[in-house]
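All protein chains but one are shown in place.
Presenting chain A:
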């Protein structure tokens, strides 16, 4: 079964993303959430989600670090990682590339864009 992991320290963003991705749940995809980097890393190793929406700005372990550990240290290169960055703070594209992030989306996110992205990624993995 495929799984999507949502990582954000803000509750309302987690809820909104869960709601946005609700339709995938109907199709049997499991939605997982983590509210910080540490929790995210633990879930990533235990549940092996295929797609991760990862907030960049988080206290302690930030999104870049999580991404780096996953893609490099843990060698989970197949996990598709979407970085979520707040509008206004310039996303460091070089850094994103360096840590192996697949794509980034700015918040406030467009729900339709999130669904499209998830469809693209999971479509490939499901079939």
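Please note the rule applied: a contact is a pair of C-beta atoms (placed from the backbone, for glycine too) under 8 Å apart; a residue touches a chain by one contact, two chains touch by 3 or more; residues count from 1.
Here is the rule we go by: contacts and distances are computed from a predicted model.
A single chain of the complex does not appear, and UniProt lists its protein name as "3'3'-cGAMP-specific phosphodiesterase 2", one of "Ubiquinone biosynthesis accessory factor UbiJ", "3'3'-cGAMP-specific phosphodiesterase 2", "2-oxoglutarate ferredoxin oxidoreductase subunit delta" or "Sugar ABC transporter permease". Touch with the chain omitted from the figure is made, among A:42, A:72 or A:110, by A:110.
From the set A:19, A:42 or A:72, the residue in touch with the chain omitted from the display is A:19, counting the whole complex. Where chain A meets the missing chain, the touching residues are 12, 15-16, 18-20, 22, 25, 87, 108-111.
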